[in-house]
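Yeah, one chain of the complex is gone here, protein chain that is, but the others are all in their spots.
Entry: subunit A
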Amino acid sequence: MSFPWAKHYEPKHPLMQWVDSRLPLPRFVYNAVGAGYPVPRNLNYWWNFGVLAGVALVCQLITGIVLAMHFHSSAAGAFDSVNVGIMRDVNAGWFLRFAHANGASMFFVVIYIHMFRGLYYGSYKAPREMVWLLGVVIFLLLMATAFMGYVLPWGQMSFWGAQVITGFFSAIPVVGDWVRIWLLGGYAPDDAALNRFFSLHYLLPFVIAGAVILHIWALHIPGSSNPTGVEVKGEQDTVPFHPYYTAKDGLGVVVFLIAFSALIFFAPDLLGHPDNYIPANPLSTPAHIVPEWYFWPFYAILRAFTADFILPAKLWGVLAMFGSILLLFFLPWLDKSPVRSGSYRPMYRIAFWVLVADVLVLGYCGGSPAEPLYVIVSQIAAAYYFAHFLIVVPIISHLETPKPLPGSITEAVLAKTGA
């Protein structure tokens, strides 16, 4: 579906006419990211991050496929194949490896900004719930993929990270230990676990790519949201995706690549942990086991549950950690306010920025050692996290008086530009 004024694909070259009448793939692309997709004219730079996430996915696929050609997936050979083969002997292998490791970080940076943009502008609300739900699915798949990828170089943090994360399953009452051994293919991470992680790490990105296609498809039914949250009312409210947003996204992609390259070439180990340059040693536990930075907020939630109350503390922690992501699935029905954009919601806007600060605090605590002060701060911050989604937002949506909305996107644009 599209707006009635969307341009129609009219192939001029006979070859394209021939292709289009047999397989309308060019038409499909034209309507998806070409001139055939009308987009609100007032999107700001926060709307670049969806395309950037797509670019990050493609970078990860390409570097990952080539890295897999040089990787030995065995507990005896993995560390050497990465740290000698790829880093020293493969031509530009160091580039592939650093691009892939830092590419994961860049992927999470843009995904987190993309999600917070959705939260601020109410992009999850009707009629775009399905876009949001698929987005949460992609996020979960991305976390699983990133975790399994981090295990592959078989350094100390790889091994002990795998030990801790698979340990979550042993929190399941009665059958937990059995489930964990079944998932790992042994009592501790070893060849069996490494091989299945490698297999899944290669598979899941393609599942993500499929989910991304559904995500974009679902987006194209109602069309893109916009900073006012007011729906498109007519042709004057939109511009064709190409060339307007291809040009704007082009700039965004180059800026993204500048930040990405600065990491790869000048600070490739900044976001990694030194311990992962030590080969995995099942007999020596690192002093502090910490996951990669993008898991820190969730790690802090996990560790905040230190009290046994009806259920064991560990089970509470695991439930809360998964719950903190799963509750995002219910967000479109938790926030009842008919106004989408946080710009017109004075109370929600405050709650939003408190949530941003809260997640940053959780992240800081999650990356710090489990000392009492950090645990206490995580407990307070974790409580606010759940309160925000399950209590504050539902109540705010009843209490709040939104500011008057502009009559249309064009009206808002003209008011802003002073015409």
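Quick note on the criterion: contacts are C-beta pairs under 8 Å (C-beta built on N, C-alpha and C of every residue); 3 or more make two chains touch, one makes a residue touch a chain; residues count from 1.
As a working rule, contacts and distances are computed from a predicted model.
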Protein name, per the UniProt record, of whichever chain is missing from view ("Antagonist of KipI", "Cytochrome c1", "Trehalose transport system permease protein SugB" or "Sugar ABC transporter substrate-binding protein"): "Cytochrome c1"
From A:87, A:164, A:325 or A:354, residue that would touch the chain that is not displayed: A:87
Residue among A:11, A:24 or A:394 touching the omitted chain: A:394
Hidden-chain contact residue, picked from the options A:104, A:264 or A:280: A:264
Touching the absent chain when the full complex is considered, from A:95, A:116, A:202 or A:364: A:95
Touching residues (missing chain, whole complex) on subunit A: 41-43, 80, 83-84, 87-88, 94-95, 98, 239, 243-244, 247-248, 250-251, 253-255, 257-258, 261-262, 264-266, 268-269, 274-275, 277-278, 287, 304-307, 309, 313, 316, 320, 323, 327, 330, 334, 371-373, 375-376, 379-380, 382-383, 386-387, 389-391, 394, 413-414, 417, 419
